[in-house]
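Of the protein chains in this complex, one is absent; all others appear in place.
So that you can tell them apart, the chains are marked A, B and C in the order they are listed, and the count of residues begins at 1 in each.
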Amino acid sequence: MTDYGRAFAKWREAAGDHWPAYTRHPFVQGLADGSLPRQAFLGYLTQDYLFLIHFARAWALAVTKAETPEEMRLAAATVSALVNDEIRLHIDTCARAGLTEADLRTAEEAPANLAYTRYVLDAGHSGDLLDLLAALAPCVLGYGEIGARLSREATSDTYAEWIGTYAADDYQALCRDVGQLIDGAVARRIGPDPEQTPRWPALCRHFTKATKLEAGFWEMGLAE
Amino acid sequence: MTDYGRAFAKWREAAGDHWPAYTRHPFVQGLADGSLPRQAFLGYLTQDYLFLIHFARAWALAVTKAETPEEMRLAAATVSALVNDEIRLHIDTCARAGLTEADLRTAEEAPANLAYTRYVLDAGHSGDLLDLLAALAPCVLGYGEIGARLSREATSDTYAEWIGTYAADDYQALCRDVGQLIDGAVARRIGPDPEQTPRWPALCRHFTKATKLEAGFWEMGLAE
Amino acid sequence: MTDYGRAFAKWREAAGDHWPAYTRHPFVQGLADGSLPRQAFLGYLTQDYLFLIHFARAWALAVTKAETPEEMRLAAATVSALVNDEIRLHIDTCARAGLTEADLRTAEEAPANLAYTRYVLDAGHSGDLLDLLAALAPCVLGYGEIGARLSREATSDTYAEWIGTYAADDYQALCRDVGQLIDGAVARRIGPDPEQTPRWPALCRHFTKATKLEAGFWEMGLAE
Partner (left out) sequence: MTDYGRAFAKWREAAGDHWPAYTRHPFVQGLADGSLPRQAFLGYLTQDYLFLIHFARAWALAVTKAETPEEMRLAAATVSALVNDEIRLHIDTCARAGLTEADLRTAEEAPANLAYTRYVLDAGHSGDLLDLLAALAPCVLGYGEIGARLSREATSDTYAEWIGTYAADDYQALCRDVGQLIDGAVARRIGPDPEQTPRWPALCRHFTKATKLEAGFWEMGLAE
C-alpha cells in the first residue's frame, strides 16, 4: 500500500525505533481516536502553516540542485502543490476553526519547528540534492504512511479531514512520485548498489535526524 | 504598453545606452525583418534552452528568499511557467527545426551563457531577494518589451512564432506581475523613496550588468 | 566598556527584556558564583563545540556575502579565530575535564542547538550580509558583554577560565571589530538613518530571535 520506493524502505529500516516513534506518536494516535484536544490540534496547525512555508522553500532549493529536467520538474511540481494547495488548505481549515491568516502569519515559530525546517534547508545547502531529499523524505512520505494507515484504522471522525488530506489519492500519488524521484537520484549519483558506499550512512543519518525532529514536532503539538 | 512598474522604469533609465544595445541588438532586428540566418536562430535556441534551465533555478532560488506568501507564490508560479511551459515550447520549436531534446541536453553551454546565468544565481546567493530580482529583470521584462515592440514593428513572418510567444497576453501578464513583485519587494525592504538609499545604485549595477550580459548573449547568437 | 558600536546598541535596546533574559540567565549567574553544576557545564561545552562548528560555517557564509575587501577580510579572520583558536580551546578544556575530541564529535546536537545554528545559517541564505550579521551578533557580542561583566562581578574562581576567554583583550577586540563591521555594513547598505527604513525592524527581528535562541541554549545547558 504505502510503497514509496526502495531507498525510502531502506532508510525507514535504518531509522529503527525512531520511525514508529514518529508515525505512531501519541499525537497521531490522538488524531486516530479523536482524543487529541482541539487546542493542541490548532496549535499544531498554526506551527504547521509556518512549517509548510519553509518546507516549500526547501523544495524550491531542490529545484536549484536538480541535475536533470525530470528532477527539476518534479521538485517544481511539489513547490506548486505546497504553495498553492496545501498551504491554502491549512488557511481554510484554520479559518473554520477561528484562526485568521493574519493569526497564522504573525505566530512565532516554536524552537522545535525552527530546528526541523532549518535543519532540512541546511542539509540542502551543505550537501547535494540527495542530502536534501533524505532530510525531506520523513515528512512527505511519513505523512503519506500515516494518512493511509489512519484512513483504515481511525475510530473517530473528529480529525477525518486531516486524515483525508494525506490518505487522498493525489497525496498518495505525490508520495509515489517523490519515492521515484529519490530512487532515480540515488541511482544517478551513487549507482546500483548504494548501501555499500560511504554516502549511504550519511543519507541514513539525515533521514533519521529528520525523523526524530518530526517526533519533536508532535511533541511540541502535545505541549501546546 | 510595456509598463512593468516603477522600479523597472528607473533601472532601465539607469542602464542608459546599454538598454537599447540589448533590446535593439542586430540579432533582435534580424528577428524583426527575418534577416537572421536560420543557423544563428537554432544556435541561439539551443543555448536558450540551457539558459532557461538555469533561469528556472534562479527563480526557484527566489522562492527560497521570499519574505511573504505573495512573493513566494509569484516566484513559484514563474518557476512553473518556465519548467512546464517555456522550456516545453523550446523543445517543440527545436523539434520542428530538427533538433531533438537529446541534442539540446548534450549541447555545451557557451561562456556567454554561463557568465549570464551564473551571475544571476550568484547575485541571489550573495545578496537578498532584491539583488536577485534586479539581475532577473532584464531578461523577463526585456523579452516582454521586445516581444511587444516586434509584434507591432516586425516586417517578416519568419520569426513570428518567437515574437508571438513574448508578445502574447499571458507573457505580458507575467511581466506585469513580475513588475509588481519587484515594486512590492522594493517598498517592503527599502521604503517609499528607494532612489535616495545606498542600495539603489547596487541594484542598478545588477540590472545594468545583466543587461550587458543579455547583449553578450545575442552577440553569441550571431557568432554561431 | 562593552561598546561594540551603534547598531548593536540599538538592536540590544529593541530586544527589550529578551536581552537580559539571555545575558543574565541563571546559567550565566551560575558561572559567576560557581554554583553551576560541573555536569551542566560539560554538557554545555559539548553542545558548544558543535555550535562553534556551525557558527564558523555561518561566518564563512558571511565571507561569501561580503561586498568589500574589508568585509571579506574581517569575516575571514573570524572564521580563522573560530576554527583555529576557539574550537581548539574547547577541545583542550574538554580534554582536561575528561571529554575526548571523539566524544565531542560524536555527541548529538540538541534541538535547541540545531534551532539556533540553522536559523542563523538560514538568515544568511535567505537574506543578505546584514540579515546574517544581525543573527550572528547576539552570540559574538553577547559573550563579549557577559565575559566583561563577569570578569568584574564573578564571586568564584570555578569558571574563571571560561570567563577569562571572553573577557580577554583579544576577544574584546574581536567584538569591537565585529561591531565596526556591522556599522559599516549598515551604512553601506541602508544609509545614515537606518532606523527609519523598513529593513530595520527586519534586522531587529533577526537579532531578537537569535537572542531568544541563546537563552534557549542556556536553558538546554541547565537541563543537561
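We take it that a residue touches a chain if its C-beta (ideal position, glycine included) is under 8 Å from a C-beta of that chain, and two chains touch if they have at least 3 such contacts.
Source: prediction; values computed, not measured.
Peer 1: If I'm reading the header right, one chain is hidden. Which shown chains does it touch across the whole complex?
Peer 2: A, B, C
Peer 1: Please pick, from B:40, B:115, B:160 or B:222, the residue that touches the omitted chain in the full complex.
Peer 2: B:115
Peer 1: Which listed residue, B:25, B:90 or B:125, touches the chain dropped from view?
Peer 2: B:125
Peer 1: Of C:40, C:83, C:187 or C:222, which sits in contact with the chain we cannot see?
Peer 2: Missing-chain contact among the listed residues: C:83.
Peer 1: If you put the missing chain back, which residues of chain C would it touch?
Peer 2: 53, 56-58, 60-61, 63-64, 66, 69, 72-73, 75-77, 79-80, 83-84, 87, 105, 121
Peer 1: Please output the residues of chain B touching the missing chain, sorted low to high.
Peer 2: Given the touch definition above, chain B has residues 57, 111-112, 114-115, 118-119, 121-122, 125-126, 213, 216 touching the missing chain.
Peer 1: Residues of chain A in contact with the chain that isn't shown?
Peer 2: Residues in contact with the chain left out: 64-65, 67, 125-128, 131, 187-191, 196-199, 202.
Here is the rule we use: only the chains that are shown with their structure count from here on.
Peer 1: Centre of all protein Cα atoms: which chain's centre is nearest to it?
Peer 2: A
Peer 1: Using C-alpha centres only, name the chain that sits farthest from chain B.
Peer 2: Farthest chain from chain B, going by C-alpha centroids: C.
Peer 1: Can you work out the whole-Å distance between the CA centroids of chain A and chain B?
Peer 2: 34
Peer 1: When the centre of a chain is set as the mean of its C-alpha atoms, what distance in Å lies between chain A and chain C?
Peer 2: Taking the average C-alpha coordinate of chain A and of chain C, the gap between them is 32 Å.
Peer 1: Scan chain A for residues touching two or more other chains and write them down.
Peer 2: Residues 57, 121 of chain A each touch two or more of the other chains.
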